[in-house]
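Note that this complex is displayed minus one protein chain, with the remaining chains in position.
Now for subunit A:
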């Protein structure tokens, strides 16, 4: 159906794709895997007409095609769902589904009634029940991703490319996605599926293509490969090496101090949070578990004062924080790494150096003048320590991979010498290798006496990473687990509302 042969794509000095061939047949669900920077995104962008290959061919239905713009690829029947929701938040859900192909009335005007009706019908068909007139931005990220999915599959495409579609979905939405993939499969539509989650790949994909450093490493039926073989191909490490060190990089439990450094009591905020209490001791990693929308992020935001509170107190080292004052929280050593690093953290047009020292500027400057020496020293330390891959500290952050961007953000907060670090989905959307490094870092930091609050949608990460889990549901604490109770079953039972 869709085929590329010997594609080469070079960006200034970097060979992103080096003679890669790839083919997907009708009705096939083809996994495309590799670490970040392996060339997956570039390959997808070549397929969808965002980039043009420097050499090599793209064939669709046997014919050589050359897409100069994304719209050409779409017209030819290739539609794409991107990892970050690529829709327009201020427009309504219906407008987003039909943008560029709106139904028209006799007079050539956009037929809103028809559009809303059909959008509701389409979304309903995929099990999404929402008011299609609402601005897209008021939906949860997961629901937005589902809208993008519906948009992509409703265009009568022959090839659907999904770039980490599940990274912001909650479990039942993932199920819906899988049933959509199943349906596409039955209809004979070719699906290219990019994901870092092994479970997903093995559940829905027939074929797999592995890329590493811009080169094709392997292509063939997925069933013939064991997970460890697949991971070792992606990482370029031997199977034994991975066996020894495990899939997540978390070590043993940590030696925690006695007195909690952070004590949040009875946090309440409208309908979002009711009476949530969390305490963390120095050197302890406390995980927040719960479904999307259960109040995990809100709890963290409430602690740093970014969420207006109706009641509750936050004590840091025994002293109460002024509520609603992020600056005060920072001054007391409480920092939060936000979930959405694109919108709430990284400043893409600044260099790595500037992004790192941003929060520490007050400490680095005297009479408002920032010492360049001190900056360099700090940046150097953290780049080395967090193993951030940069050509030099003046490189723009936007040029880094997701994993390295996340490390830059971590570095930013670490150089303010915090006491408490709130991490909201620190490994979301970054590749296996970087994920392990970030996880190892969290471990290290805890060992050094930092108190960490870890929010994650990945059960494995929470169970392995946290010493204690607080389970949230509908904005309230429904369970607290530690020690031997840290098992998937117990967490699920707590979420489901059964006695732990």
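We take it that contacts are C-beta pairs under 8 Å (C-beta built on N, C-alpha and C of every residue); 3 or more make two chains touch, one makes a residue touch a chain; residues count from 1.
Definition applied: contacts and distances are computed from a predicted model.
Not shown: a single chain whose UniProt protein name, out of "Pyrroloquinoline quinone biosynthesis peptide chaperone PqqD", "Monosaccharide ABC transporter membrane protein (CUT2 family)", "Tryptophan synthase beta chain" or "Nodulin-26", is "Monosaccharide ABC transporter membrane protein (CUT2 family)".
If you put the hidden chain back, the residue from A:272, A:428 or A:490 that touches it is A:272. Only one of A:42, A:80 or A:299 touches the absent chain when the whole complex is considered: A:80. Only one of the listed residues, A:91, A:198 or A:440, touches the absent chain: A:91.
Residue-wise, the contact with the chain that is not shown comes from A:128, picked out of A:2, A:31 or A:128. Panel shows subunit A; residues 48, 50, 69-71, 74-75, 80, 82, 85-91, 95, 99-100, 102, 108-110, 112, 125-131, 134, 138-140, 142-143, 146, 151, 172-173, 175-176, 179, 270-272, 293, 301, 306-308, 474-475 of it touch the chain omitted from the view.
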